[in-house]
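These notes concern the structure reproduced below.
After this line comes subunit A, so read on.
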Amino acid sequence: MVNRVYYLGLIIAFIMAFGSLWALLTDDLFKAIVVFGIVSLSSSVMFLLMQAPDVAITEAAIGSGITTALFIFTYKKLEDRKDER
Partner candidate 1 sequence: MNSIVFLIVIPLIAAFLSLFLGKNDKILAYIVTLFNIIFSILILFSGKIPFNVAIGGWRAPYGINYAVTDLTIFFLVLVNVAALLALTSVREIMEYQFYSFYFVLLSSTNGIVLTGDLFNFFLFIELSTFAVAGLISYKRDRLSTGAALKYLILSSTASIFSLAAIGLIYKTLGTLNFADIANKVNNLNEASLSLILILYISSLLVELKIFPFNMWVVKAYEASKTSVNLFIHGMLGTAGIYGVLRILLMVFSKETGKLTLSGNLSSILMLFAFVTVIIGEIGALTEKNMKKILAFSSMAQLGIVLFGISLGSFDALKGVLYIVISNYLAKFVMFLTVNEFSKVSGSTNYLDMKGLGRRYPVLAISFTISALSLMGIPFFAGFWGKISIIGNAVFSGKLELIGAVLILIASVIEGVYYLRISHTFFSQGHEREGRISRVYCLLPMILALVILFIGINPDSFENIISILLDEIKSPEKYIKLILSLK
Partner candidate 2 sequence: MAQLFILSSISLLFIGLFGVLTRKNIVKILIALNIMETGINLLLVAFGYVENGIVPILTSNESIMNLTKMVDPVPQALVLTSIVIGLGTTAFSLALAIRYRYNHNSLSIRASEEEEGVNI
């Protein structure tokens, strides 16, 4: 039982590490934002594994949901500006 949880944690740790590297190294801004959202969401699963459901809920709602939404709104706004020129 403990082992299974450990492997889940290992998988999520790899997802987070590779995801964050990908988000930083890719040239496409939109892709980076979405991948960052995935990293943030998987970190909330990590919080759940650490027996911190309060933090997990907050991270999922604020850290993952609203921060990503803010980034996407910003991206859209910058895109609009590009169209004008």
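As a working rule, a residue touches a chain if its C-beta (ideal position, glycine included) is under 8 Å from a C-beta of that chain, and two chains touch if they have at least 3 such contacts; residues count from 1.
Keep in mind how these were chosen: all candidates are chains of the complex that A comes from, given by their letters.
On a predicted model such as this, the values are computed, not experimentally measured, just so you know.
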Touch-positive candidate for subunit A in this complex, from 1 or 2 = 2
Where on subunit A does candidate 2 make contact in their complex?
-> 2, 5-6, 9-10, 12-13, 16-17, 20-21, 23-24, 29, 32-33, 36, 39-40, 43, 46-47, 49-55, 58-59, 62-63, 66-67, 70-71, 74-75, 77-78, 81
